[in-house]
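Please see the structure below; I have some questions.
A single protein chain has been omitted from the complex, and every remaining protein chain is retained in its original position.
To keep things simple, chains are lettered A, B and C as they appear, and every chain counts its residues starting from 1.
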């Protein structure tokens, strides 16, 4: 049984707490979050301790840490945990500044601890099945990938200001998905964007609607379409065209009930947002991390993957500003 | 080029007129309908004559007749046309009284003219594909058939009174469909029904909602569900379960546009009614009849098929009244 | 925290064990199953005791019992638990013999303990939503209900022999569903059946394919179609037609990935069987039972519901044998 110290008792920390407790090889050992009012309650629910960062990292009973705290604390916590010799599961991103990411990863490299970066969508059963069916040759060679990623409604402008911008905050998941599905890194990126959803986002210097085109060494291409607001729930789909046909992962809907009447045939919307849609993905990524803890696997989603997704976001931003495709 | 005399210039007569004119081997030669105000216009549109019944049947230029007049004229027109040696396409039913059907068919037999009874749904591309896939072995042996047949809205009570009742008027198509798909005749029929849609239908002595169960010599079974009103267009579906799986013919919808929003995912209703839904079927049955005219085929849908579908309706009515399954 | 004694450590007992443990108000207190080799492992996993029937029922710490043992032990265990004053959750059926059911329920009545009978499908989110939308008036008055219930593959003939027959073993769920959706009890039942799937089932005196028609006091009707083998997974659907349209609960599929190619558009099969399909229903019925334990609710699914579903199965069997609809 592996003991896990959880950094961050917020919404995403609570999701991980359930999965840590439910897994037969892990238990929630301690919760570290001096800023949250829910820390004590969360710890109590699972019979866990409350610790300080220093206590947790110095505690020899802690086998692994899960970092689900505020984004700007990730890099430092990774470095401290690496120095303490703990296995690390960190929510994306490592940091919003790529140089800081690189210096952090250098520390991880130096201390030789496993680091898993939580690009949870790689563990969505739908997207994973597309990847597996591609690998199994079901559509031949991949040629065109279309990623649709739309949030149900826009975040507050206050969040946008500290988010690093849409590409680093939201599209970064899609950049990673493109690499995951295609199995190669892009050679060029073009981005176009607009502020259409909420003027406050534009005033914060960001966009809320984007189209991105990438080209890969094989000649294959991918596009990402993003919006901060769909109007119909969380829209998370991919289409992968290959030599012999198409693999498409459709949305998961709220239910399977249809109403047919004068107004037509009405089905339910897609699941509302990531907590619902990616519930299975959060469980599956934790299962993978337990394999890493147990030495049965290497992190499938590494610090390097985090770095590259951020680099793609940076290059997309450069393209948006210059109107040119940018080489990687 | 075969010359066709069309009896009946009403709605269904007009559907056939288009198909007669569009087929490269037939032309509309004459229209016979003393009761319709549209007879002259229909004849003029296609450069056809207006004739009386006597003129048409005595005219050696007429190769075939299409009987689309009022139901109670079918049997007599069939007999007259048979005696005149014309090939006959008759809209269902031959007659609402089975003894009258039998005497009529005896005349047809005596004069050896081809008679096609227009169970148009056999020519619907969806249902025909199910039949073909069954024959090709795609689901093994047929076991359970479910026929859904619901009209968009109920007919006027005046119509109901002269219709012969729901089973002879509406379900008769589904009885024929059951025989067409299963390739065998039922050995028993059970029917249950209610007057739920329009009290005037009940006052006219009829039902408007029905469930029918049939058993076949192979042990396979079929059910028909009917309603005079769906609330969402014309509902025409079948499900055929076999040893290895299911074949299902779904509705044809008004269009392929979906709207996703707060209210869910809204798609179009099924096609409104038979003129829209069975447009391709009307064309295809005429193509078959031209093959009959040209001696390239025997009528796939014969007077006997008309007789048997009516017999099934009569037996269903007996079951409805007695609460017992009735043997055939 | 309520302590639960679980009778039966088999497949379905294990499903309940997880839900008992996951619910924040209940814990698995003891497991009683002298015949299973997995009893010790199950108890250990959740930190529960192993007890005998006598020990569990005499233990004042036990607040409720969950009976998931062999069918022929249900009635006796219910009686013993009732006499011990425990709240009871019992898997369906109470017993295969209706007189035995009635005598058992009389004991429950005498000792005034809450009894919940586990017709889990009432807690399936899809079916429940149909019921809720009907209640909310979305399609007006209910008129026709179609229940499709097909197992992926037939049980062994050995099981069939002790199952009480298809109607008491399998269709009983659909009988309960018909009452749950329609909100009224049928006045007549007709059943037709065949042995098509496996000759060994016929040799065991049972059928494996059935069509059932019921009529309700309102004039509404329902049909159930059953097969012991679908060929494509677990087929669990309902269609409810009303004055203003249709509510339909479709299958839940294994995933949301489609492959489009020369062979057409291929989507995943329905979930394999009840453990997958009704996972959410098992959780939800437990949540309801905890409300019963806590005095916040009366059992929505009572002994009387169990009795009536069995009565409907008995009447269907009578109809199958006599070829007549049977009055209730």
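Throughout what follows, a contact is a pair of C-beta atoms (placed from the backbone, for glycine too) under 8 Å apart; a residue touches a chain by one contact, two chains touch by 3 or more.
Keep in mind the model is a prediction, meaning the values are calculated, not measured.
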*Of the chains that are displayed, which are in contact with the missing one across the whole complex?*
A, B, C
*Identify the residue among B:26, B:126, B:194 or B:223 that touches the chain left out of the display.*
B:126
*Thinking of the whole complex, not just what is shown, which of A:36, A:50, A:223 or A:302 touches the missing chain?*
A:223
_For the chain not shown, which residue from A:36, A:192, A:287 or A:302 touches it across the whole complex?_
A:192
*asked:* Touching residues of subunit A against the unshown chain: what are they?
replied: 139, 141, 143-144, 146, 150, 188, 190, 192-197, 209, 211, 213, 215, 219-221, 223, 225, 227, 230-232, 235, 241-246, 323-325
*Which subunit C residues would touch the chain omitted from the figure, given the whole complex?*
230-232, 253, 260-269
*Where the missing chain touches subunit B, by residue*: 22, 24, 45, 125-126, 129-130, 133, 138-139, 244-252, 255-262
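Note that only the chains that are shown with their structure count from here on.
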*Select the chain at the greatest separation from subunit B, using centres from the mean of Cα atoms.*
A
_Angle of the rotation mapping subunit B onto its copy subunit C, from a C-alpha fit, rounded to a multiple of 5 degrees, please._
180
*Distance between the centres, which are taken as Cα means, of subunit B and subunit A, whole angstrom*: 58
*Got the subunit B residues that touch at least 2 other chains?*
230-232
